[in-house]
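Missing here is one protein chain; the remaining ones are kept as they sit in the complex.
Chain naming follows the written order as A and B, and within any one chain the residues start at number 1.
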Amino acid sequence: MPFSDSHFDAMTKIIARYPRSRSAIMPLLHYVQSIDGYVTQEGIEIIAQKLQLETAEVNAVATFYTQYKRKPVGQYHVGVCTNTLCAIMGGDAIYQSLLEHLEIENDGVTADGKVSVEHIECNAACDYAPVVMANWEFYDNQTPESAKNLVDAMRQGNPPAPTRGPNRLVSWKEASAVLAGFNDGLAGEGVQAGEPTLLGLKIAQGKAGENR
Amino acid sequence: MSIQEVNRTGTSELEPAVEMVTLTIDGFEVTVPKGTLVIRAAERLGIQIPRFCDHPLLDPVGACRQCLVEIEVNGRKFPKPQASCTIPVEPGMVVNTQLTSTVADKAQQGVMELLLINHPLDCPVCDKGGECPLQNQAMSNGRGESRYEGKKRTFEKPINISAQVLLDRERCILCARCTRFSDQIAGDPFITLNERGALQQVGIYEKEPFESYFSGNTVQICPVGALTGASYRFRARPFDLVSTPSACEHCASGCDMRSDVRRGKTLRRLAGDDPSVNEEWNCDKGRWAFKYAHQDRITAPMIRDESGELREASWPEALAVAAEGLSVNRSAVLTGGRVTVEDAYGYAKFARIALRTNNIDFRARFNSEEEREFLATLATTTVKYSDIDQADQVVLLAFEPEEESPIIFLRILKQVRKRSLKVVSVAPFTSRGNSKLGAEVIKNVGNEPSEIASLALTSKSVVLVGERLAEIAGALSSAKALVEKTGAKMAWIPRRAGERGALEAGAIGNLLPGARPVKDPAARVDLQTAWSVESIPSEPGLGTDQILEALHKGDIEALLVGGVDPFDISRDAIEGLKKAFVVSLEIRNSAMTEIADVVLPVAAVVEKSGSFTDWQGSRRSFDAAVSDSLQRSDLRVLSMLAEEMQRPIHLPTVAAASKEIAALGTWDGNPATFAPSASIASKVPSENQALLTSWRNLLDEGTLQSGEPNLAATAKKAECVISADRAERLGVKDGDLIRISNEIGSMTLPARIGDIDFRAIWIPRNSKGSRPLLELGTCTHSLVTVVKA
Partner (left out) sequence: MSALTPVLSAFWDQKDSFTIAGYKRNGGYKAVEEALSMEPDAIIQMVKDSGLRGRGGAGFPTGMKWGFIPQGDNKDHYLVVNADESEPGTCKDTPLLLANPHVLIEGVIIASYAIRANHAFIYIRGEVTHVIRRVQQAIEDAYKDGLLGKNIRGKGFDLELVLHVGAGAYICGEETALLDSLEGFRGQPRLRPPFPAIAGLYARPTVVNNVESIASVPSIIEKGAEWFASMGTEKSKGYTLYSLSGHVKNPGQFEAPLGITLRELIEMAGGIRAGHRLKFWTPGGSSTPMFTDAHLDTPLDYEGVAAAGSMLGTKALQIFDETTCVVRAVLRWTEFYKHESCGKCTPCREGTWWLVQALKNLENGEGKPEDLDKLLDLCDNIMGRSFCALADGAASPIISSLQYFRDEYLEHLRNGGCPFDPAASTIFEGVGVR
C-alpha cells in the first residue's frame, strides 16, 4: 500500500516519543506491519529516510526480530506455543493438528488469506498451558479440537473473543497498530485476570485478607 | 623478567604523560599504557593469543571468543575465561594464556572446534588459503579432527554484494570486522549483520549494493575467505606472489601500499600499514585501479614520418629525431601531475640545462598565476595528518576529501567520531562525504573569497586548500590572508600524487629544485654550482596556460610532454600542441600520441623505483614491483635525450637523482613573495541560468582507472545537483532529465535535488556522461543555461 501523508504524520508522532530518533525504528516497523501487513521494502526505505539511516541498517534490525514478517501473514496469525511446557502439555499435538487441518506448513497462510500458523516460543502464560496466540491475544488452555474450532471460526469471519483480551479479536494489522503504540481504546475490555492468576489470592483470602 | 614499554611517539612532549600499568602475563611482567587491551599487552611480550574479531583499529566487540584467557585481578580470579580483546589491563593483573593455563587452552580449542563445524573445508579452492588466519590458527590452536558429525549450514555460494566484492556466507565466521569497518571507519554502513543466531549473516539491503569507496578494506581484513575481490578471485595463490612495498600513484593522500606481482603482472594491491598516514586502509581506487598498466602499452619508440603517420623506430633514431626537434630557441615542458619526485626533478633539470628554459609546468589542469605564486610560498610547508588529530576545527576550501583525497577523509572522520571534531566546508552543497563528517557547509558560490575571509579560526585550526580553490580568482589570496591573520595551519591538497613532489622538484616556472625561487640570484647560484652549469635562466618561465597560448601563436616551437592528457587542461589545448614539435613520454596511447612527433615509451609506476611526496610533504619511496621490466623510467629517457642533445643532465638512475635531490636540500633563503590577487565579482545568473560547479568523483573516467570494469561499475552515476526551488521552477523531480548548455555545447543529465546554493548547479567533472570541460569548454564558476530536457 502506498504510504500517505497521514501515515507520515503517524510516523512523525512515533519518532517524537523518543529522545533520539533511531529508537523509533521498532515501533515504526510495527507500524509498517499495521499498514502493509508485513515489513515491505517500501516500509524499510521510508523508515530509513525518516530516521536518516541507511536501508541496510533498518533491514539489519528488521531481520533480527521474529515478529517482523518478511512475507504476508493471515488476517489472523496464529501462534502455537511449542516451547517445552506447552509442547508437553499438548502444544505439539495442537500445532500438528492445525497444520494438518489447514493443510499448510509452518509460517504458511491459508489460500483464503485468513489464517497463518507458526510455532512460537514461551509466551508467558504457562499457567494457562497449552497456549495459542492469535494476533498476539491469549487463547488459554487449548486442545486440538478447540484450536481447530478457533481457526474454522476465523475463516468464517467470526472468531471467538480471546480468553484474556478484548471482546473481539482484532485483525493482524489492527494489532500491529497497537504494538506501534496507538491506543485502540479496547484496554477496558476483557477480564482483569484468569483463574490461575487468582489462585494464590483466592487461597489466601480463604484464610486471611488483612494484607495491605 | 620485565619489559619496559617506551613511549614510541616522537611528538610526546606535546601530549600529557601516559599513565603506565604493570601486569603479569604467563609469568612475565610487562608495562604498558593504561587502557591497553590484554591481547595487545601480550603481543608486547611476543605472546600471540589467537583471535579473529579483534582488530586494533576497530572498536572491540568480543564476538569470536577465540582469545579467551584466564585473568586474576587483586587475587580474585574471574570465574570464567575472559576475551582478552575486550579487557583493558589493570595494575597487578595476572593473565594466563593458552601457554600457561589448561583452562584457557581448552576454551580456545573448544571455540576453534565450534568455529569450524559450519566452516566449509574448501581451502583448496579458497583465495584465502595460504594466508588465512582461520587456517593458520586452526593449525596452531585447534584440534586435529572435528568431533562434529552433523550437517553443515549451507548458503548460496558467493553472492555479489557489489560489482567488486563477493560474499561467501558459508565461510564467514561472523567476526563483524567488515561491518564494523564499514560503519566505524568508512561511515558507510551498507553491509550489516542480518538475521539472528545460527542464521546470522553479513548482507546488504538488496537494493543497495556495498558501494563504499573503501569496500576493498573489508576484503583485506576478512580473517577468512568470506569476502573476496572480483578482480583477484581465483587468480593466484599467495605463495606464488612476490610482494613489494609501494606507494599509491593516484592521489596525494600518500598511502603505503603493497603490490603483489606474479610473472611480471600485478595481480593485486593491498593497503600497507603506516600509522602516520593511511593506518591500515586505502581506497578502492588505490586498491583496484592498476590494470591501466597492462593495457594498450607503447612498447617501442615511434616517430612521425613524412606522411604524418607514426612508425616504430629504434631508440637511437627516435632520440636523434627528438633531440634535433627540441634543439630550438623557444621550447617548454609540460609534465602532468603524476610524475615521481625523481622524474619531476629530471624534467626540471632537463628544462633548465637541455632546453635552457624555465618554461615548465606540472599543472595539466586549471592554472593561474595567483596559484603559482601561492604554491611557491607553500612548497615547503609541512602540515601533517597528526595536525588533523589535534585540530580544533578543520576547514575545507574547495576540497571534497572523500572524492579527492580519501585517506584525509578517513582521518577527519575518525576525529569526528572520536571527539566530534568541527568541520567547516566552503562548497556549493553538502556532499555525501561532508554529510558524513557533519560538516557545516558554507554555500555562497561566486563569493567564496569573502566567505573565506570571514571564517573564525584559531592557531589550532587546520585549513585544507583543495587544488580547485585556484579556480576562483582571489580565493587563494583570501585563504592566505586568513591564515596569516589567525595563525591557523594551512595545507594544499593537490588531486594527483605527483604534484606536490613536482612543485618541490622545480617542475614549475617560478621555482627551481628545492623550492628555490627562480628570481632569487642566490637560488640560481645554488643550482649553477650543483649542476656545474654557467647559468640558469633568471626570469620565471611560462605557466601551462601561457605555454599553450604561446604554442598557439607559434611563439614556442618545441614541447616536451610527460604523461599529460591535453583534455584535462582545456577543450582546445590540443590545437596549440599540433603546431609545435612535440616529444611525448608516455606509457599508453593517448590523445598526445595522436599529435606527437616523437613518442618515447616509459615505465609505469610498478615497473620503476622512485618516490611520491604526499600532501604533507612526506616522501614515500618504492622499488620496482615488476623487477624485470624492460621499460625505462622518464628520468632515464630524459637523461638519454639530454646526452643526445649534448647537454647532459647526468641522471642515469633514480638513485642518482635521489642523491642529488638530497644534496640540494630545501631552500632556506628568502621565501618566495606573494602578491594577493583581487577577487572578481560574481556573475549573477538570470532565471534559467546557473553558476556551474563541479569536481571529480573518486571513481570516474580517469585514465588510470581503465581496464577495471568491476571498479567502474561501483562509480556514482552522473547526476546534476539542483536546488529545490530550481527544481520547482523547472518542474522536475529527482531523476528527471535536465539540459545544461552554453554557447559551446550542451549536456543532459538526471537531476538530483540537494541543498545546493540556489544560484548554482553541480555536476561531476569527469564521469560517464558528464565531461563539462569537453562538452561546455568550462567546468566551474561560469554561467550555463539550465532547462528541463
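The definition used in the following text is that contacts are C-beta pairs under 8 Å (C-beta built on N, C-alpha and C of every residue); 3 or more make two chains touch, one makes a residue touch a chain.
Bear in mind that the values here come from a model prediction, so they are computed numbers and not experimental data.
Novice: Which of B:153, B:330 or B:417 sits in contact with the chain that's absent?
Specialist: Of all options in B:153, B:330 or B:417, contact with the hidden chain holds for B:153.
Novice: Among B:21, B:39, B:63 or B:298, single out the residue that touches the unshown chain.
Specialist: B:63
Novice: Return the single residue from A:46, A:102, A:129 or A:150 that touches the missing chain.
Specialist: A:129
Novice: Which subunit B residues would touch the chain omitted from the figure, given the whole complex?
Specialist: Residues of subunit B in contact with the hidden chain: 60-66, 68, 79-81, 83, 86, 106-107, 110-111, 113-115, 117-118, 147-148, 150-151, 153, 173-174, 176, 193, 195-200.
Novice: Mind listing the subunit A residues that contact the chain we can't see here?
Specialist: These residues of subunit A touch the chain that is not shown: 17-20, 22-27, 29-30, 51, 60-61, 64-68, 79, 82-85, 87-90, 92-93, 97, 120-130, 133, 135-138, 141, 143-144, 162, 164-166, 170, 175, 178-181, 183-184, 186-188, 190-208, 211-212.
Keep this in mind: only the chains that are shown with their structure count from here on.
Novice: Give, as an integer number of Å, the spacing between the C-alpha centres of subunit B and subunit A.
Specialist: For subunit A versus subunit B, the centre distance works out to 53 Å.
Novice: Residues of subunit A touching subunit B in their complex?
Specialist: It is residues 41, 44-45, 53-60, 63-66 of subunit A that touch subunit B.
Novice: Mind pulling up the subunit B residues that touch subunit A in the complex?
Specialist: 188-196, 203-208
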